[in-house]
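Of the protein chains in this complex, all but one are displayed in their positions.
The first chain written gets the first letter, and so on, giving A, B, C and D; residue counts start at 1 in each chain.
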């Protein structure tokens, strides 16, 4: 397992987000005017290095998937900058973006739902090459077969439909599709959440192997903190569209600064019997992202909230080396 | 030590796509019956001269309105003494072709409109109002317009009937598209950089076939029946050319004296529609890759 | 000794499919006592849900119980008429389903769905049922309960929906609660809330809980006893401490090694190689042997019986064969020894 | 029913109930379409005139038996010269609204019809009239622009009925008619029914019925079912396909009598091919009209004559004067002249018996070696197409309201009307002369001769091939007595009673 320290002294930045915002307009009235916004991603800034895995965790609905989709351009960016390989990509035309499509891919949470049920998987993979390369039919078939082999499937799977695979195999197909064009960056949106533990372990292994082979970067969205700890180099914690903490995986798990991170960690069920734990109970539900609370977005549920938290929104600052957090009382 | 490769997974030998479809189709008894009827009808149309003794347009006023099972005319004769069996057999040539062509054209129009409306929310209101407009525009007026502008060929009959099918088809397709486009595999295709056209044609359409098949097969009946009203206006097959719809509508006058003049072509249409329906149902199931799972 | 609540003996459940009749549950026996939680774990598709659905007699239309016995409070369920069974469901015995998103009816209000079991089984008036529903929602920790009654499932968050499901299952104070992966796909904070809730209620109502999950963390947290299934069979059963501390079947060991350990950064995953066999696959001997790194010749031929490891802990694996028993079980091996 | 029921409630009256209201002194007539309107000036269709005939009356009317024109509202007439007609009116007649019937009313009616500002569809009926003068209360003098023989016949046309001037000024007669006839208008529910009631003050004897309902039943077979169940009591214009069914009904009496409608095949005479006498002869001899008439189940009269037996100008000699059916001759002519090479477009309107004629004639012509294609059309398109001469052969029909031969030959075949009512596009100087003579002669015997000559001229030249002459038919409930139908299909209900 790598840690940031083991990476080359100056890790090369692959993806950089600056104040990325994604609002979903709420339309109303006769003329369908915008009457409000769901602030799915309020403000996210980060740097992602070549060859690293960045875990993204946070409560359901906090904007993890939206962030991922926005980076890929599947959702229109509301504000901010996205640079990939030192080039700003948010304003590119569809055509110009096409070359970045090859570089950035996504593995979806539900492998079954993300495959066309009426398309044989061989054809599904073939289609990727068809869209982005000039290969002949024969070359494409060879490419698909070697892809299948790469993710541990067999040539005879070429003609099968998605439903004829087990969950783990389906996720392998999703991975095959994502790596088909040799991307340098893959977003895994809860890519292993739907798999049971033994299959999940297989898939995680596979993802690691591929990463080492191609020096890939992952953005790994998950709610399973065990998996994040195992798989990721750094972790980003989100709450209500905001980044609340980011650091190396060991720092986050051993020395969390933000009360939300602490609550999150305390809630992890440990697969060991009688491990009595002190769980920090969060009261109430996550606030409505269309109408976020003033000040610190977490203050409504924070066990250590003070008056200042209601008023001032804490900045996302580096409290220790490479350890960022947005809390007035961090530490 | 066992590895993934040595697992004893018994691989089914993969067959070609169409072989699978056909094998599944043949498992469905009703669909097979439908297929047989369709094939028989097509053969009947092709080999019409060989399976009839009478000329379908040859009149014999002296032996008109013979009932079924008369000597020499097992389905009787019509008002002009023409052999009903011959007319049914030859009529298949026009009725089947017009029915199939008209329904296909209507499907193309309806699918394109419905697909665009469902896929692009901005086009939705515009297209759906155009569809409303097509729906409210009287069919006869449309036929007259086609006669005036395009003339009276059989192709134009198919056009007229297909335009009648467009609004319903468009609405049905739009409904399906609205739900399919929210599926995750569509999002996945987007993330792969697939064009809208590819997504619509290769990923949404194949998954919207079920209601389309139901609609299309039901529509066959209406299409064949409407041919009659159009030839009555002078559009398309003119008398004495045999054609099922026209046979029914002409037989209407003789419903009391010779009911077989309407019942026989009526049964012919019903058989066709029945055949296409069960075949369509069977085909839908056979094309559905999940069928094996669902028993 | 605790009171026996549910007893399942030699259950066999099969499906009619285009490939013939397939057995999804193969000769499974287990029991749940009052005030006890039994967890069923195992790989996806191993028959966990089908086992629980067999108990509820809610199998899909092409499935049926081929043989075996299911006793609730010592009363055999399979002899009951549909109408009698209906009166038990939701009343004495209720179930939380795997998918919180799809298990609630999207077109009926939360209130309607909550009132339904109360009005059906306890014959209370509508307003009485509403009052009780509000109580239930409060119990499962949903704020603003009065308002929620008039909302539809899609207006609630995933965690709230799952809690509604639980409230519904608990409405008539069942003696047996079956929970099929109640927390999969929920984030940890919500998951923790729900597990706490079930535990509290179990204690309060002396309810028996049959929980299905593949999350070993959840198992460790809630289970009293654990049953491990593989490919339709029960392969190991025992008290939770035994299973975690002394797993006796290679599959159980593999399962535990597949779970990343949050607290141990140096932990290395050891996935079980290969895939679970399909229902239609013929495998002789132990069904796990193709994936088992300890597989012996015997495993490929003879299917192992239950071996008792300690009191209440048994496993179906030849590795646990005790010297003294070998003769009884297999002459061939005895000769070798 | 009766006059005590206020108008407004009439619509929802239980008149659809079978036996209850078609009882005592009421009859219900089923019509396949609605009247266009009830003003003689503004309408020109047979359904409207069926209703109007009960409400309005003319100066003259043709006696259905003798075919003579007899005075109705008129007392007598005389020609002071060829151009002047002095008509004496009956006295003491009142319109249904109380307005007295007099010379002014006659002048008003005729002038209204002739006035271009009115836009009357049948204004041409009185086109030859120059002036109409009310000489005194009971005397009208009509001057024509040229000697006009068919004037009295024209005056017997339902469009020349006399309307009440006061009513016409006060209300729209289309919706609310007032005449001198035996029945008064009660109500009209558009598309459903028209109700008339007895005119208690009728000038010419007692009216037999209390109430008459014209019910619209578009589907003839439905109308027959209603006749069978007693929901209606009277149908006319029975179609040949249904005649056997109607005749099989026990409670129904069917009458058939000769009438004026004539159905014929005509050539488009503006076309070169059709101007070849051999071509026309070949066509005429290829058509077996006897076989066709057979198909009409007794509802057609076979005669070659263009002017039918009930039309003024008819002479028995014309019955057999047409080119006879001779398939051999036809084949021979076709072969010799290559008539079968070019396709022939046989235009047919999609109504009445035209489709039947087209199918049979097409078959017979094909037999003879012609290459004929039927082209069917909806009525309005047909009218346009035929009028502008875009066809080779077509079928036309003519129902002669005034039963006067000139009224047939002039509009349909005189060169004056080519491109209009002369849809055969026939233009022949010699023929024109004969027709003109029949119109401008006042002496009726002489007129008859001219008409016969014109008729024979057409037959000798195969100008048109007459398919059949229509019968006027009716089917009535057995309880209805005294119904008389005149040869142009119109009937008066004045003497009808129910038993």
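Here is the rule we use: contacts are C-beta pairs under 8 Å (C-beta built on N, C-alpha and C of every residue); 3 or more make two chains touch, one makes a residue touch a chain.
Just so it is clear, contacts and distances are computed from a predicted model.
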item	value
The complex's invisible chain, by UniProt name, from "Phosphoribosylformylglycinamidine synthase subunit PurS", "Nickel import system permease protein NikB", "Heme exporter protein C" or "Methyltransferase"	"Nickel import system permease protein NikB"
Candidates C:90, C:247, C:271 or C:290 - the one touching the absent chain	C:90
Residue among C:99, C:206, C:281 or C:306 that touches the chain left out of view	C:99
Touch residues of subunit C, complete complex, unshown partner	56, 58, 60-61, 82, 86-91, 94-95, 97-99, 102-108, 116-117, 120-121, 152, 154-155, 165, 168
Where the missing chain touches subunit D, by residue	11-18, 33-34, 36-37, 42, 44-45, 116, 118-124, 127, 172, 174-175, 189-193, 215-219, 221-223, 225-226, 228-229, 231, 378-381, 383-385, 387, 396, 398, 411, 417, 419-421
Hidden partner chain, residues of subunit B it touches	30, 125, 129, 132-133, 135-138, 140-142, 144-145, 147-149, 168, 171-172, 175, 210-211, 214, 218, 221-222, 225, 248-249, 252, 255, 262, 266, 269-270, 273-274, 277-278
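Quick note on the criterion: only the chains that are shown with their structure count from here on.
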item	value
Innermost chain, where centres are averages of C-alpha coordinates	B
Between subunit C and subunit A, distance of the C-alpha-averaged centres to the nearest whole Å	31
Between subunit D and subunit B, distance of the C-alpha-averaged centres to the nearest whole Å	46
Shared-contact residues (touching 2 or more other chains) in subunit C	273, 275
Residues within subunit B bordering two or more other chains	4, 293
Subunit B - residues contacting subunit A, complex	4, 11, 14, 17, 183-185, 187-195, 198, 202-203, 206-207, 287-290, 293
Residue ranges of subunit A in contact with subunit C within the complex	1, 58-61, 166-169, 193-202, 204-205, 223-227, 229-231, 249-250, 253, 263-264, 267-275, 279, 281-282, 284-286
List of subunit A residues in touch with subunit B within their complex	69, 72, 74, 97-98, 101-102, 105-106, 108-110, 113-120, 127-128, 131-132, 152, 154, 156, 158-164, 174, 177
